[in-house]
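What follows is a single structure, written as structure tokens, with notes after it.
Removed: one protein chain of the complex. Kept in place: all other protein chains.
Here is chain A:
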Amino acid sequence: MSAGPYNYSYIFKYIIIGDMGVGKSCLLHQFTEKKFMADCPHTIGVEFGTRIIEVAGQKIKLQIWDTAGQERFRAVTRSYYRGAAGALLVYDITRRSTYNHLSSWLSDARNLTNPNTVIFLIGNKSDLEAQRDVTYEEAKQFADENELLFIEASAKTGDNVEDAFLETAKKIYQNIQDGSLDLNAAESGVQHKPLQPGRNQPQNQPNPTKEGCAC
């Protein structure tokens, strides 16, 4: 069992949030399928995607909840914050209004996630330089003031998309390593791979005796 959807030792849960039409679903699609999805329909409720990545030699399965940006789904979106280890907060660099709403998204995220949740700010549609409405410097400053990681990316060209997801995972992994994130807490958004009867755990699982199993 060297490849396939079940070869991993950790699960990290992500959530993608931000205004309608900023490209949340396209970022997810670009990350999981490595393809740009033109004429992407509005997300109804939530979308779900996974991909297995590697951080520091560990196989990690990212379980990503992509939420609907529309106001009418806000109650659904809010219910998914809890138990997320990473939150990708997305705005559209060509639409200032989506940037202006960041503080309200951020306060939602801060209130509803646990204090260790890694929040990554993504300025999407960086390929549309000509229509830019929010400067890099401005957003960078916002990110620094709020202690967010920040990158500009393009779901269309795929630019920096991997980086955003991977950097978030690295930061989460770091939090596990230095002990600030508890693997066994229900709301940490990270866990070991569930034990399946009759199947062996991946060989490279670290210190199973110390951390116990997730079940």
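Following the convention adopted for this analysis, contacts are C-beta pairs under 8 Å (C-beta built on N, C-alpha and C of every residue); 3 or more make two chains touch, one makes a residue touch a chain; residues count from 1.
One rule holds for everything that comes next: contacts and distances are computed from a predicted model.
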Omitted chain, identified by the protein name its UniProt record gives, among "Tryptophan synthase", "MOB kinase activator-like 4", "Bacterial surface antigen (D15) domain-containing protein" or "PX domain-containing protein": "PX domain-containing protein"
Contact with the hidden chain (one of A:Tyr80, A:Phe120, A:Phe142 or A:Phe165): A:Tyr80
Full-complex contact with the absent chain, from A:Met20, A:Val46, A:Leu128 or A:Leu166: A:Val46
Residue ranges of chain A at the interface with the undisplayed chain: 1, 4-6, 13, 41, 44-46, 48-50, 63, 65, 73, 75-76, 78-80, 82-83, 186-187, 191, 194, 196-199, 214-215
